[in-house]
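Sharing a structure below in structure tokens format, with a few things to ask.
Here the complex is missing a single protein chain, while all its other protein chains stay put.
Order as written gives the chain letters A, B and C; numbering starts at 1 within each chain.
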Amino acid sequence: MNLSVTWAEAWIRQCVDVIADHRVELITLDRDIGDGDHGENMDRGFQAVLGKLDTLPAESVPGDVLKLVATTLISTVGGAAGPLYGTAFLKAAVAVAGKPDLDGAAVVALLTAARDGIVLRGKAESGDKTMVDAWTPAVDAAAAAERAGATPVAILVEAADAAEAGAVATEPLVARKGRASYLGERAIGHRDPGAQSSALLLRAAAETAERVADE
Amino acid sequence: MNLSVTWAEAWIRQCVDVIADHRVELITLDRDIGDGDHGENMDRGFQAVLGKLDTLPAESVPGDVLKLVATTLISTVGGAAGPLYGTAFLKAAVAVAGKPDLDGAAVVALLTAARDGIVLRGKAESGDKTMVDAWTPAVDAAAAAERAGATPVAILVEAADAAEAGAVATEPLVARKGRASYLGERAIGHRDPGAQSSALLLRAAAETAERVADE
Amino acid sequence: MKKLVNDPKNVVDEAVAGFAAAHGDIVRVSSDPTFIVRADAPVTGKVGLVSGGGSGHEPMHGGFVGVGMLDAAVPGAVFTSPTPDPILAATQAVNGGAGVLHIVKNYTGDVLNFETAADLALADGIEVRTVIVNDDVAVKDSLYTAGRRGVAGTVLVEKIAGAAAERGDDLAAVAAVAEKVIGQVRTMGVALTPCVVPHAGEPSFTLAEDEIEIGIGIHGEPGRERIKLEPADAIVDRLLGPILEDIPFVSGDSVLLLVNGMGGTPQIELYIVFRRAAEVLAAKGITVTRTLVGNFTTSLEMQGMSITVLKLDDELTALWDAPVQTAALRWGR
Partner (left out) sequence: MKKLVNDPKNVVDEAVAGFAAAHGDIVRVSSDPTFIVRADAPVTGKVGLVSGGGSGHEPMHGGFVGVGMLDAAVPGAVFTSPTPDPILAATQAVNGGAGVLHIVKNYTGDVLNFETAADLALADGIEVRTVIVNDDVAVKDSLYTAGRRGVAGTVLVEKIAGAAAERGDDLAAVAAVAEKVIGQVRTMGVALTPCVVPHAGEPSFTLAEDEIEIGIGIHGEPGRERIKLEPADAIVDRLLGPILEDIPFVSGDSVLLLVNGMGGTPQIELYIVFRRAAEVLAAKGITVTRTLVGNFTTSLEMQGMSITVLKLDDELTALWDAPVQTAALRWGR
């Protein structure tokens, strides 16, 4: 079953809740190797998104939801995460613009565009201990699943699994981008907060897709 | 046996040691109900006195020693204690000026002048929880002992005992002068640092008098 | 104790040396005895202004030496009033023939040491007048205490009296302006954390993680009461109440509002405090026409602040606005 605007909206609403629930965890991760604001920044952004979701016109498509998220995050999150996630959602919106519902290829295009947006803005490479280390495995897993004929739901589950593994895999790394890069060896053993929030957002995508598919 | 300049110098040298030994105790008492500098102030002053004692001419009398202490304390202690102790030693010096050795009446005159000097400058009354609460009982006890025909040594022992009791007796008081007065009821239970240092100085006077008398 | 110091015994001397190195265009420094004078002292025919007190309250007083404010500052050991010698030497150094005003905060030690120095200066033929600053309304019953303490209001006395001296007022007139400010300025402070005197090495008092001390003095002397931490606005209200009642300040008054950091308070918090204080004054019809926000009268690294309100009139306002060129306060030149 393709994913409609119902999924897109449910996904984003779940992001709001998940980020609020993990606010302190993300702050703590960022305190360890950054400046301790990532959870607060993300929560401020998604609360603002929540306030705007009701303004979406009835005839909206998934791309419209993503665009709304993008502009809201850009204008409310700040820090590094604001422009990076903002660009991710903006590029994702463009990638699926106008499509009323998304098949597997569209889901992969969405994820790929998001990841490319982050890389375009942040110039991080894989292994730099950033959110890219959650997104790139997610994109790769999604593409592989799609090539293997998986459903959009299954593609998102693969992506979420890979993103979580990618976030965990940032722990042994030395950072080369973002604030954690100043820590050198001392960043080792700590999970990157942006990779963790990315994994949370992608898990929300998969879970809501499963739920919407069940309904 | 009357007390000579040997005693006066021995007394002041012992004051140097006693104040150094009790520096932290006096700081702690002053931290509890003042600003935590009394031990440091007194130690700075008596260390300066130590450096000057060797400049005393050979033919000095007790009053000369006291005058040297007075001017040195005035110019090195600062705070409230500097002018108060400075005036005490200055008035004491005047009271016994020119006398080569001190009989019982002279010892009482010395102590009385010292106390009066403190009261003159600081305007504290008995029971205000200040150094006066060590000095006034000391003066009273000394005068009584002298009237009863005690030796200078015995007079100083009585004075020291009374000063110590007076210092202890400041504990239940509310202060009406000095920094401790800002504490109101919260000063109760704490010994006044200036009363304590006064008791230390007077005990040194008695101990050195006993020692000098034994020699 | 974590401090950027070498030997605690040298804290004041080294800091004064650094101050001299940093502000050679504004001040000169004497060591032995230690005091700070404005670079062009003595100014012939001008009343000289001398203040001083224990160190640890920087920028007070050294940061206020310069054209339009103090002629000299005499720093004692940390939290310990200076002895008469440097006060006398500073008084001599700034005497331009028109006499010298001693601006003294009301602490037994400061009062007594300045008193002795004034006596000695007088014996030297220098005319000295003394004013005692006692703006701290936290001390309630001054009959049964050493009296109200001099705190952040001192800065306003020094600025305004300094301007009066600079415009050529004679000693009596400068003293009268200083007394006028003292009569119209009130302050109260709060501590969130204690401070550590370098030679003591331990906090001057302790506060639980949720406690604050209302009415704190600038040496960590305790205040009116110890209460649980409250929102900033509630704390501001607690401080402003006794201040406004005291003179009292009334609707229609024009005032200078000073929010003073105790040394360890982030500036962002001082402005949160300022916002509320201005709001409360406005609601009472009191107009804030002059303002000052920052660390002016500190207690080492103490977190906390004080609020000072000075009733202004045209004369005081003009003197406040007059040019000043010191390390810590500067405008008009």
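Here is the rule we go by: contacts are C-beta pairs under 8 Å (C-beta built on N, C-alpha and C of every residue); 3 or more make two chains touch, one makes a residue touch a chain.
From a predicted model like this one, the values you see are computed outputs, not experimental measurements.
Asker: Check the whole complex and report which displayed chains the hidden chain contacts.
Answerer: Within the full complex, the chain left out of view touches A, C.
Asker: Among C:Gly45, C:Pro266 or C:Gly285, which one is in touch with the chain left out?
Answerer: Considering the complete complex, C:Pro266 is the one touching the chain left out.
Asker: From the list C:Glu14, C:Glu225 or C:Asp313, pick the residue that touches the absent chain.
Answerer: C:Glu14
Asker: Quickly run down the residues of chain A that touch the omitted chain.
Answerer: Those residues of chain A that touch the unshown chain are 27, 31, 34-37, 40-41, 44, 74-84, 121-122, 175-179, 181-183, 186.
Asker: Quickly run down the residues of chain C that touch the omitted chain.
Answerer: Interface residues of chain C facing the absent chain: 2-7, 11-12, 14-19, 21-23, 55-56, 58-59, 63, 78, 192-193, 195, 209-210, 212, 229, 231-233, 235, 259, 263-276, 278, 288, 291, 293, 295, 298, 300-301, 303, 305, 325, 327, 330-333.
FYI, only the chains that are shown with their structure count from here on.
Asker: From the C-alpha centre of chain A to that of chain B, how far is it in Å?
Answerer: Taking the average C-alpha coordinate of chain A and of chain B, the gap between them is 76 Å.
Asker: Rounded to the nearest whole Å, what is the centre-to-centre distance of chain B and chain C, using the mean of the C-alpha atoms as each centre?
Answerer: Each chain's C-alpha centroid was found; their separation is 33 Å.
Asker: Please compute the C-alpha centroid of chain A, do the same for chain C, then give the distance between them in whole Å.
Answerer: Going by mean C-alpha positions, chain A sits 55 Å from chain C.
Asker: Residues of chain A that contact two or more other chains, please.
Answerer: Nothing qualifies.
Asker: Multi-chain contacts in chain C: which residues touch at least two other chains?
Answerer: In chain C, no residue touches at least two other chains, as defined above.
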